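Every protein chain except one is present and positioned as in the full complex.
Residue numbering begins at 1 within each chain, and the chains themselves are lettered A and B in the order written.
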Amino acid sequence: MVLVNEDGIRIDGRRIDEKRPIKIEAGVLKNADGSCYLEIGKNKVLCAVYGPRECKPRHLQDPTKAVVQVKYNMEAYSVTDRKRPGTDRRSVEISKLIAEALENVVQTELYPRASIDVYIEILQANAGTRCAGLTAASVALADAGIPMRDLVPAIACGKADGNVLLDLNKEEDNYGQADVPLAIVPSTDEIVLLQMDGNMTRAELDHGLDMAFAAAHEVYEVQRDALKRRYTEMSKKEGDSDE
Amino acid sequence: MITFKSDKMEKRSARRTREIVIPGDVLGNADEYKAGENAYELDGKIRANVIGTKTYTNDAVGVTVMGGFYMPVTGDTVIGIINDVGPSNWMLDINAPYPAPLHVSEVPWKVEFGDTSRFLTVGDVVLLKILMVDESKKIQVTMKDSGLRKIEGGQLVEISYSKISRVIGKSGSMIQMLKNMTDCRIFVGQNGRIWIDGDGENVDVAAEAIRIIERESRSANLTDRVREFIEKRLPQSEEDEEEDSE
Partner (left out) sequence: MSNYVTSQIKRDHLMNLLAEGRREDGRQLDEVRKITVETGIIESAEGSAKVSLGNTTVMAGIKIIPGAPYMDAPGDGVITTGAELIPLAHSTFEPGPPSEDAIELARVVDRGIRESGMIDVKKLCIKEGEEIWMVFIDIYALDYDGNLFDACNLAAVCALRSAKVPWKQYGKGEEDLPMPVTCLPISVTECKIGNDLIVDPNFDEEAIAAARLTVTTDDDGNFRAMQKGGRGSITRSDLSLCLDRAVEIGKQIRKIIG
């Protein structure tokens, strides 16, 4: 399978340093305290935040800060072969990494003993769902009015057909040589999520990360725009008359 | 702090702008401003840490939250719903991240150990005062103050806690108008719960008026619009109406 042609064009028509089209909408659910719907390429993700609220189970309570509990879940019809509903080892690991990335920005110390619960539902998967889920989660947290120092945009780089690529799609992920999901804090450029599997040289990895950092800042602008749109609309409905 | 039109004429120091800011957004330079409410300093910049509108207060710049959730503060009066009963206390949902225990020593009755559910039981609604919130956000509430009691009948309306100040209005003008025009008893909890009691239709109108205030909390002539709404729904109430203006 040819993943990148001689002109450096990928099977979905993208250049090697081009991310998939991304669309974010904040505040899409009625019940949740904060929510977000996100599409990147063929990925479709829905995220809800509840809390801060009483931490259950109680043994997870921390007397000094709130815990961020994440449940990443792939819906049965989200992939070509039906996924059996329920938790598996992959989703446990992803949930943990996303929670750790979010705890880095959320001001958990303000809410000792409480829990901030983040639910990520993958409605349709096409490689890069952990990045999509984390990107959506930080928007949903902000939408819930939770104090946090920044948003967390995430995007992957990787390698296929010997080319370093940005934001792998399913075919590139399946038949490529490496996948490197990355999440950062835009105000400081700190890395809060990083994984890799595959095979890359130091130069390839550096090049990939350069592209991913730049792309993460672009994703961040889309996140900000979604939140601003939502709150500007709310503010208009309230009949903003100050000034 | 919300700035009302008239406040600005009085040159109050808080100025809420229209600019919506997102966590991480730069609000100003640290050599010009201090970090105000919901803001922090990083590398010479003041940044927002919650979504809301940019607000200047004296020499600080911060964020006025939009939406968000109620955090109990000592001295607040709130409306709680009992969701569990123990032998020496009741557990209440006060619409906050933490449940609030009400100890038998903080009620106006003498309650024997294990006799709690004879006085208050699951589903009962109570007017309470926040007695204390400690560092780890452990909450104590009391019913031992004038006016605090179990409430029955009427309607319980829940709105965003951040709109409570609008329902009360400047020096209580809005709530006074609601009470006068609808002839209802209205108790406004700081936690976003409002209890209304009175004659059937009037309670419905008061509840709907409160929803209007929540929905259009920042519109120009809110008081007039609410008055017009009540007048239309309860035409006979005009004679009771007081001269009120924002």
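Side notes on the structure shown:
Simple rule for what comes next: a residue touches a chain if its C-beta (ideal position, glycine included) is under 8 Å from a C-beta of that chain, and two chains touch if they have at least 3 such contacts.
If you're wondering where the values come from, they're calculated on a predicted model, not measured in any experiment.
Of the options A:Leu110, A:Leu123 or A:Met234, the residue whose C-beta touches the omitted chain is A:Leu123. Remark: the omitted chain is touched by one listed residue; of B:Gly154, B:Gly169 or B:Gly189 this is B:Gly154.
Taking the complete complex into account, residues 29-32, 42, 44, 46-48, 50, 53, 71, 73, 75-82, 85-87, 117, 119, 121, 123-126 of chain A touch the chain not shown. Touch with the hidden chain on the side of chain B covers residues 81-83, 93, 122-125, 151-156, 195, 200.
Methods note: only the chains that are shown with their structure count from here on.
Inter-chain centre distance (chain A to chain B, centres taken as mean C-alpha positions): 34 Å. For chain B in complex with chain A, the touching residues are 3, 5, 16-18, 20, 22-25, 38, 40, 42, 47, 49-53, 65-69, 97-99, 135-137, 215-220, 222. For chain A in complex with chain B, the residues that touch the partner chain are 33, 51-54, 63-64, 105, 107, 111-114, 142-151, 185-188, 223-224, 227-228, 231-232, 234-235, 237-243.
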